[in-house]
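For this view, one protein chain was removed and the others were kept in their places.
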Amino acid sequence: MEKLMQQAKHYVRDMVLGIVSAHPDLYETRDGLPLILRKGGAIQGKVGLVSGGGSGHEPAHAGYVGDGMLDAAVCGEVFTSPTPDLILEGIKAAHGGAGVLLIVKNYAGDVMNFEMAKELAELEGIEVETVIVNDDIALPATSERRGVAGTVLVHKIAGAAAAAGQPLQEVKRVAEKVIANTRSIGMAVAPCYMPESGKPGFDLSPHEMEIGIGIHGEKGLERKSLAPVQEITAQLLQKLRQEMQGNDVIVLVNGMGGTPLSELYITYHYVAEALQKDGVSIKRSLTGNYMTALEMHGFSITLCQVDDELITYFDAPVHTVGFR
Amino acid sequence: MEKLMQQAKHYVRDMVLGIVSAHPDLYETRDGLPLILRKGGAIQGKVGLVSGGGSGHEPAHAGYVGDGMLDAAVCGEVFTSPTPDLILEGIKAAHGGAGVLLIVKNYAGDVMNFEMAKELAELEGIEVETVIVNDDIALPATSERRGVAGTVLVHKIAGAAAAAGQPLQEVKRVAEKVIANTRSIGMAVAPCYMPESGKPGFDLSPHEMEIGIGIHGEKGLERKSLAPVQEITAQLLQKLRQEMQGNDVIVLVNGMGGTPLSELYITYHYVAEALQKDGVSIKRSLTGNYMTALEMHGFSITLCQVDDELITYFDAPVHTVGFR
Amino acid sequence: MTVTTEQFVNALRKGALAIISAKDELTDLDREIGDGDHGINMARGFQHVHEELASYEGTDIGEVCKAVGMTLIKTVGGASGPLVGTAFIKFASAWKEHGTLTHEQLTAGFQEACAGIAARGKSEVGQKTMLDVWVPFTEALATRQNVDETITQALQTCQALSAKKGRAAYFGDNAIGKQDPGAQSSALLLRPFAEVM
Partner (left out) sequence: MTVTTEQFVNALRKGALAIISAKDELTDLDREIGDGDHGINMARGFQHVHEELASYEGTDIGEVCKAVGMTLIKTVGGASGPLVGTAFIKFASAWKEHGTLTHEQLTAGFQEACAGIAARGKSEVGQKTMLDVWVPFTEALATRQNVDETITQALQTCQALSAKKGRAAYFGDNAIGKQDPGAQSSALLLRPFAEVM
């Protein structure tokens, strides 16, 4: 797979320059750092929300910076956690005096780098809390579970709580509630290719699919012959539903970056049909590319069990490129 | 390339079902037809806007149905013009007493099928006008030039004129002004695959690219070794600029469906840099998947020369899934 | 020579089946100089036609052609749908209420069909389209030449043309040597009519 880029080592730099120049009304950056900040800077008295991680997941995380969601997105190298010094800059930019919540996906690298940044920020007198998103049920051990597309719902809902003027501990509680209620699982029919090495994350033969893939080109946990999408979604939904009690959900059918939108809507059709048969009430839904893995061709399904509080925050106004 | 679908022959049906069930607040359909209609039906006294064509270009055209843009999108089979009877249903649904404008891309099939539908609608007493979009400069002969991503700008700007209450002839004039001012050209590093045949539109060796591709898997007009993106954009911009006088433009960097958003932003960065060097003023810009060709990996650049009138319409509020 | 409704329907059935069987081949031709759907489009439409043919029993040739034309217009789509559909609608008006056709009537119907395609497509013979089969076929019919040989010859001529209309026109001279998918499917459709004449 060929890459549309100038030089692999400038991939993230050029992307950040592009994002900022494409949306001059929404974003700013600082000192040429790979940071996407909400235009106008921190809002005084509002809890700042900072997320980020490796790049290659666009529109995550930059696309979720804006009114009602994030204040800063920290962009690491492709699929590589950003470093603590950079995250610290994001925290400082997002801090409007009411503290900062870090929304971190559960990867060793992200957890450690954000933790080090938190320590550094605390040294500078900024109150910082962290939530760790681990919605991917592909792995049985919850301690190892990865943060994937469900992270976007945490951004949205916690972002609305912060925008509503809630204090840091309350925003954190809401974020943790979303995390506790959210589960995802993904699949792919074609891998992604790293800009630097040009190599695929895994090699798939034609007519095969990987179930339980991550969003960094990690192999899946199971390889099968490709099935019609109704069978695939039934299998994934069964795994998801085993972990959930409630019957009121937000559904997210997330594209992995290289999936035609038509296929995502076809997938959503079978997901919605199966959930309805199962007595589940779809309160809200999202279909599209929300948390991608470069040009991987596949999708993930996320279910988030909701109550009135979460729906109210979910419906709150938002002004970002990646979420509407 | 494997397809995420149930059955090729139900590809469009399932997609339409998915689109409608994913956005119950925005859309409705009618009698199980592959039509996407704005929820609530035609607006009395407003000129109705109908577009469409083959499917596989999502979010076009369904994603542009909504306040401020289209009233109906007619969904043909993948890359196949819809039939006159179906287009007629779309026209009827969009007609609020003030006539209907058909926004048609310049393909023999679309032109003929929309023309037949117009004749049928006129028999039923509906006033219908047509504009033909032909923004793709890959072909020298303007009569053969295809309608590609620039069509989205016609939807947006004519949609705003209709929403502003302009009469049919005036909406048509605005649409034709956009068409006259808009030029596009595209390239790809990987083809798309037809759901039914499973075959690629063209075969590319690694390290090659096609310049001047269409949005239906048509081969490009020139095959070259892949170059860094700055060289590619310089070459495409030179072709575009040869055809344009004005220096105030809207820029659209459109993804072909399988292109990572990061690559589109990298592309936008070099496009913007080159235009600025060239003394062109970018009044507005769009970067993302607007007019795709299934999972094709590539992009197109569209320049639309604008004045105050077009910018005002471009900036007018819009409420759709595909455009914001 | 007269053509009965039964003969006409039989020829049409053969033509439809030939197109359905050639689906992949036609699609591959369209991948070369089009968008790779011609076989899919035509097979979809003629599948419908084939299924409906039985229900036309007892009607006249004009009725059959009107129904076939409407089915094609509604189910083929693309560029070929309105064109082939128009041809049958033109047949329908030429042969309205005809249970049999004389040689002159048959010829006149095909001439109307060719004119209909040309008008709808704003095209003419020599532009590497289906007209490059329809027009020579009709001329051979009018002048009582060997229709089968004419089709074979017409396909050869068409293949050597540069493309001026439809998607193949994007390739212009690069289409020389490649067969036009619509010409190919038209040959499959029309060849069985040679037998009834």
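The first chain written gets the first letter, and so on, giving A, B and C; residue counts start at 1 in each chain.
Note that a residue touches a chain if its C-beta (ideal position, glycine included) is under 8 Å from a C-beta of that chain, and two chains touch if they have at least 3 such contacts.
Computed from a predicted model, the values in this text were never measured in an experiment.
Considering the intact complex, the chain excluded from display touches A. Residue-wise, the contact with the chain that is not shown comes from A:T80, picked out of A:T80, A:T130 or A:N247.
Among the residues A:H61, A:H95, A:K177 or A:H216, only A:H216 touches the chain that is left out of the figure. The hidden chain makes contact, of the residues A:E144, A:E243 or A:D307, with A:E144. Listed here are the chain A residues that touch the chain not shown: 54, 76-86, 107-109, 112-113, 116, 138-139, 141, 144, 146, 194, 196-197, 199, 201-202, 214, 216-219, 221.
We adopt the following convention: only the chains that are shown with their structure count from here on.
Annotation: 54 Å between the Cα-based centres of chain A and chain C.
Note on chain placement: the centre of chain A and the centre of chain B lie 29 Å apart, centres being C-alpha means.
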